[in-house]
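Below is one structure, written out as structure tokens, with a few remarks after it.
Yeah, one chain of the complex is gone here, protein chain that is, but the others are all in their spots.
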Amino acid sequence: MTIHRYEPDGYHNTIGSHPAVLTVESGDTLITTTIDAFGWDQRGRQAAGRPNPQTGPFYVAGAEPGDTLAVDLVRLQPNRPTGFTRDVVSPNVVEPEYVWSLPQGELITWHIDPVRREATTAHPLPHLGQLCLPLDPMIGCFGVAPALGQAISTATSGPHGGNMDYRGFRAGTTAYFPVMAPGALFFIGDGHAVQGDGEIVGTGIETSFEVELVLRVLKGWRINWPRGENGDDLFTVGNARPLDQAVQHATTEMLRWLTESYGLTAQEASILLGQCGRYDLGNIYDPAYTMVCRLSKRWLPAERG
Amino acid sequence: MTIHRYEPDGYHNTIGSHPAVLTVESGDTLITTTIDAFGWDQRGRQAAGRPNPQTGPFYVAGAEPGDTLAVDLVRLQPNRPTGFTRDVVSPNVVEPEYVWSLPQGELITWHIDPVRREATTAHPLPHLGQLCLPLDPMIGCFGVAPALGQAISTATSGPHGGNMDYRGFRAGTTAYFPVMAPGALFFIGDGHAVQGDGEIVGTGIETSFEVELVLRVLKGWRINWPRGENGDDLFTVGNARPLDQAVQHATTEMLRWLTESYGLTAQEASILLGQCGRYDLGNIYDPAYTMVCRLSKRWLPAERG
Amino acid sequence: MTIHRYEPDGYHNTIGSHPAVLTVESGDTLITTTIDAFGWDQRGRQAAGRPNPQTGPFYVAGAEPGDTLAVDLVRLQPNRPTGFTRDVVSPNVVEPEYVWSLPQGELITWHIDPVRREATTAHPLPHLGQLCLPLDPMIGCFGVAPALGQAISTATSGPHGGNMDYRGFRAGTTAYFPVMAPGALFFIGDGHAVQGDGEIVGTGIETSFEVELVLRVLKGWRINWPRGENGDDLFTVGNARPLDQAVQHATTEMLRWLTESYGLTAQEASILLGQCGRYDLGNIYDPAYTMVCRLSKRWLPAERG
Partner (left out) sequence: MTIHRYEPDGYHNTIGSHPAVLTVESGDTLITTTIDAFGWDQRGRQAAGRPNPQTGPFYVAGAEPGDTLAVDLVRLQPNRPTGFTRDVVSPNVVEPEYVWSLPQGELITWHIDPVRREATTAHPLPHLGQLCLPLDPMIGCFGVAPALGQAISTATSGPHGGNMDYRGFRAGTTAYFPVMAPGALFFIGDGHAVQGDGEIVGTGIETSFEVELVLRVLKGWRINWPRGENGDDLFTVGNARPLDQAVQHATTEMLRWLTESYGLTAQEASILLGQCGRYDLGNIYDPAYTMVCRLSKRWLPAERG
């Protein structure tokens, strides 16, 4: 159960089978830093280019295709006093003819106060003044090397994770990824101090982070899409377009989880999801959109393992 | 501020410019009953056919095209001791090749206890036993006569409302509909004692209701899509396929609300929605899907009216 | 085999169970006129409002729900010397951020020469001069009364037909519609002298028509979606959004046709469609899009009837 402190000296704009920067054992803790979506680090220096430069990859000893990598998000800590957002919704989230009514967006700056745990617009807005929001730090882009030796842009997402921009990936959550390459090859970056559902302006409050994670190999647990779990809920993640297809992936993956791990019949899983299921919109901005199927664990029997 | 008690003696399977069953004044209270989605009434008798038979229409004096009809959902009360659901998810919400793994669904019965406010499966399930859920009554299908003299099936939804199957339409919420015909011609039906996001088994817990509503005409307030409001939130409703398009309608309608009624700039509205906005999945089962854009009122200045 | 000449004195903007203007026998010929999509008649007078005013409905004796109405498009004749189009593509057919690059469109006039069978822009275009296109007249919007007593806007389409805007509905084609109301109640309007795939500017060359049709009842032939046939091909029509879903309806309907009427196995139908099938894009502009699945009859055995 070693604690590794890793200070990156380079970043990747694709998630793929790149040389590992560090090897860890299953159960080890990793403390490292991430830079923001545009490549600015904690001192505001341009340390890499777009999109979403990733720290890593980390090789997790013993992880093989067919296993699952569990990533406990222990601590997600903005580590500089500013972040930025875009200030106009993306044209793909409005009616096509309404695009003509939208101005083209610019970047605005936010002050991040880690003690009061608030983010505040650097400049007053005409009618809202200095808008102040509670911090809710999350990881926008993380995942593992995809199959076939692919190297996939960190602008998008897929079964390997990637740029899912789901605000449920906050501290206290465990993310699960299907291992598709030896050692899993875990990458992480793109921290958001705050983000709404859908990331409809194309950004959260983008900033650099210090992160503390535990990486664990779950041998022989085969999953198809990223999953997650926190104290209350199980969730499954579909990354695709349109949202309808993302829902299909997330729902199918949840049905597999409930029937395979909890031993429910298809009818029982359906009854629970039909009356108690929740869907969250991760993002409707990136090349692949993200929908999440979520279920409270209070309705479930013990996992069979 | 009259209180009208109306006992229906017939129902409609389309929402259109049918003869009014009652005329009310703006601000009047209406107490009436609805039958379930399959047409069974509070005594379990088949009182009408599918889909989603509606009580009404109610003519609201003074409502003209270009106005908005506000419907305060004061009380939504299941009025019989049973409801039903389907027990398998709909094939459109899973990966296409996973359909082969799904059994075809059947109806199952639930007992509804209005005192304990619980619904319980009539028969024990193999691993979940007698599943018991807290009631959260909502209206699946309601709305006003659409434009052009159209009469639209209560299976689907549109700018006029209809079968939105959004669990946010619960007591304590005000729904807003764009008036498109003289008197608005309000219809209501399809109560659900409980429903998950997306209505992915094709039903909530379907039952008959007694409902208490206040109908108010908001003169000269022109809206494009249904909207809603409760103590915490504003929301806007897009009804379309795919979900992406429903998001476009809901987001555009929310931008209109924030800029026209609250005086925000497009940038301010975007910043709020980008960092604080929420999306709810009403249904992904009906011919038109429903996505809801929602924003906490805590972030807003006073409405300009 | 009577020939009916019907001169309309009113039009409908919905397709529904309206009072019939004429009753015909199965096999009768109908000669009538249609006005253009905006309601201008053959003398250029505004005879009705938008959208797509329809001539009819015509009651076809003997047609009952569960039958099919065959409509032989014998002659489709533009009957005035002008038509109009919009001159900019619709914002929904370009990348969302490209909308900012598009001007907003206007209407332009075309001269229609029925003898040379050509349409020519009334004014020269900057680089194309007076663009001259061969006529290829087609019906944009036609169909039969939908189920449940619905009345559906002529802006959209569905299982009943409606505003499909498919250029395959030209003279020499037989269209088939599922009868859903007694007498079928056939409507027709919205002639286009020319139209590209997708109707991406929102119009074809819109003009008024004289049409000659034969209406035939095919007793007991139950279909789910509009179909068509010409000397070369069979085709089936899906009307929905997104195009993916329109493809699903059209393909399923073609599989039904090939297996039910031609006796093919699912594998044979799949092999033919997989290697010889064609898809046409009717429209990607209207509220429901239209995709057509088409197969040459040269590959087929004799129909079993």
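The first chain written gets the first letter, and so on, giving A, B and C; residue counts start at 1 in each chain.
Keep in mind that, in the parts below, a residue touches a chain if its C-beta (ideal position, glycine included) is under 8 Å from a C-beta of that chain, and two chains touch if they have at least 3 such contacts.
A quick note: this is a predicted structure, and the numbers were derived from the prediction, not measured.
Q: Considering the full assembly, with which of the depicted chains is the omitted chain in contact?
A: Per the contact definition above, the missing chain touches A, B, C.
Q: Could you tell which one of A:Asn79, A:Gln245 or A:Gln275 touches the chain left off the display?
A: Missing-chain contact among the listed residues: A:Gln245.
Q: In the whole complex, not just what's shown, which of C:Gln54, C:Thr68, C:Thr82 or C:Gln195 touches the removed chain?
A: Going through C:Gln54, C:Thr68, C:Thr82 or C:Gln195 one by one, C:Gln195 is the residue touching the chain not shown.
Q: Which residue among C:Pro19, C:Pro126 or C:Gly231 touches the omitted chain?
A: C:Pro126
Q: Taking the full complex into account, what residues of chain A touch the chain not shown?
A: The missing chain touches chain A at positions 13-14, 16, 147-153, 240-242, 245.
Q: Name, in rising order, the residues on chain C that touch the hidden chain in the full complex.
A: 85-89, 92-96, 98, 101-103, 105, 108, 121, 125-128, 131, 133, 194-201, 203-205, 241-244, 247-249, 251-252, 255, 262-268, 270-279, 281, 284, 289, 299, 301
Q: Contacts of chain B with the missing chain: which residues?
A: Missing-chain contacts on chain B: residues 90-92, 96-97, 99-100, 104, 242.
One rule holds for everything that comes next: only the chains that are shown with their structure count from here on.
Q: Is the contact between copies chain A and chain C built from the same residues on both sides or from different ones, judged by whether over half of the numbers are shared?
A: Result for this pair: same.
Q: Roughly how far is chain A from chain B, going centre to centre by Cα mean, in whole Å?
A: It comes to 32 Å between the two C-alpha centres.
Q: At what distance in angstrom does the C-alpha mean of chain C lie from that of chain B?
A: Here chain B and chain C have centroids separated by 34 Å.
Q: Touching two or more other chains, which residues of chain A qualify?
A: Only 92, 96, 242 qualify.
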